[in-house]
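One chain of protein is taken out of this complex; the other chains stay put.
Labels run A and B following the written order; every chain starts at residue 1.
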Amino acid sequence: MADALHFTYSPGRLGRREGAPGLVLQELTQFALASVIARKGQAAQAVGAAQRAFGASPPTTPTIAAGSDIAFVWSGPGHWLALGPQSTESFEARLGTVFGTHASVFDQSGSRVLLELRGPRVRDVLAKGVSIDLHPRAFRTGDVAVTTASHLAVHLWQVADEPVYRLLVVRTWFDSLWRWLAASAAEYGCEVMAPTPYTL
Amino acid sequence: MRIPCPHCGPRTHEEFTYYGDATVRRPSATGPDAEAAFYDYVYTRDNPCGLHRELWFHQGGCHEWLVVERDTRNHDIKGAVPARSVFSADDAT
Partner (left out) sequence: MSSRIAQGGAINRQQVCRFTFDGAGYSGYAGDSLASALLANDIRLVGRSFKYHRPRGILSAGSEEPNALVELRSGARREPNTRATDIELYDGLEATSQNRWPSLKFDVQAINGLFSPLFVAGFYYKTFMWPASFWEKVYEPLIRRAAGLGRAALEADPDHYEKSWAHCDVLVIGAGPAGLAAALTAARTGARVILADENFVLGGRCLAERRTIDGQPAADWAAQAIAELRSMPDVRLFPRTTVFGVFDDGVYGAVERVNDHLPVPPEFQPRQRVWRFIAKQAVLASGAIERPLVFGNNDLPGVMLAGAVRTYLNRYAVLPGRRAVVFTDNDDGWTTAADLVAAGGQVAAIVDSREPVIVSELARRFPDIQAIAGEVNGARGGRHVESVEVTSRTGTSHRIDCNLVAMSGGWSPTLHLTSHKGNRPRWDEERSIFVPDMLPTGMRVAGAANGDMTLGEALVTGFRQGLTAAASCGFSGSMPALPRVTEESARRVPLWRVRQALGKCFVDFQNDVTTDDVELAEHEGYRSIEHLKRYTTLGMATDQGKTSGVTGIALLAQRRSIPVAATGTTTFRPPYTPVAMGALAGHHRGMDFRPTRYAPSHRWASELGASFTESGPWLRAQWFPRAGETDWFEPTCREVKAVRSTVGLCDVSTLGKIDVQGPDALKFIERLYANNFATLAVGRTRYGIMLREDGFMFDDGTAARLAENRYLITTTTAHAVQVYQHMHLCHQTLWPELDVQFVSVTDQWAQFAVAGPRSRALLQRVLDPRCDLSNEAFPFMACGEVALRNGEPARLFRISFSGELAYEIAVPGHRGDALIRTLHDAGQDLGVVPYGLEALNVLRVEKGHVVGSELNGQTTAHDLGFGRMLSTQKDFIGSVLGRRANLIDPARPRLVGIKTVDRNAKLAGGMHFIPQHAQRSIEHDQGHVTSVCYSPILEQWIGLGLLTNGPDRHGEKVMVVDPLRGAETLVEICSPVFIDPEGARLRG
């Protein structure tokens, strides 16, 4: 859970109490995360290897590609974040075996906090700190943005048309992100759900 | 100001870190005039009025260095390309 740092992530209602919440927020836990960076001139081979092993092609544009149990979040040219379920097996080792000499793999499982955001005012909340255009004409399900939220580096992607977003933020910055999110959602009311294990 | 990152799309300048002139090239460290060449490389800069090619780092995005063409008179950005492509092309020639 994200509350090892300063504040306490606790389920309940934040901000306006009346009516349906404008934002519903839930921490997703128990995921494995790794940076995957293609070796020089090996991006296509790395993509092929992932496709064969996981049924997902690490994308070459800012999108997310999901396979059987691993999703690849675009993070830069030839650079992805692999996201999968937590297991006793080393995620880095598992990916390392697949990518071999095509890519370098770096475990990041402890580095980030993952949030899921939904609700009728979710775009309005995000607009208070995310400068990119999240209008459905500009950003759709499956799209990824590596950007900043309230000046903090995040990965943001859309997982459903409703819309539902996921936001991956650096753990040691999470407290500041949380304060911004809570303040930004306060006028619409925010329901914080109990953390739940990550699924694709 | 917004910079059209060739990888991420147009982004506000707050996501970027400015570095400087993208037209200078690191000289050889071994030549007899290496010190003079490095002195020039590190300290001597043109200050053009008009279009300028500059290095910007997409710190709040893809972590790629870009060569951005900016008009120093009015901050109009003409375009941005990955620094890798510019500097690799240099090597080829």
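Heads up, the rule we're going with is that a residue touches a chain if its C-beta (ideal position, glycine included) is under 8 Å from a C-beta of that chain, and two chains touch if they have at least 3 such contacts.
Being a predicted model, the structure only gives us computed values, none of them experimental.
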Original post:
Hey, which of A:26, A:158 or A:184 is the one touching the hidden chain?
Top reply: A:184
Subject >> Contact footprint on subunit A, counting only the chain that is left out >> reply: 3-6, 15-16, 35, 37-41, 90, 103-104, 106-112, 124, 127-131, 133, 135, 137-138, 150-152, 170-173, 175-177, 179-180, 183-184, 186-187, 189
Subject >> Residue numbers in subunit B that touch the chain omitted from display >> reply: 1-2, 10, 12-13, 17, 19, 26, 29-30, 34-35, 38-39, 41-43, 55, 57, 59, 63-65, 74-77, 82-84, 86-88, 91
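As a convention for this text, only the chains that are shown with their structure count from here on.
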Subject >> Interchain centroid distance [CA atoms averaged], subunit A/subunit B, Å >> reply: 31
Original post:
Along subunit A, where are the residues that touch subunit B in the complex?
Top reply: 62, 75-77, 79, 131-132, 145-148, 151, 153
Original post:
In the complex formed with subunit A, which residues of subunit B make contact?
Top reply: 7-9, 11-12, 14-15, 59-64, 82
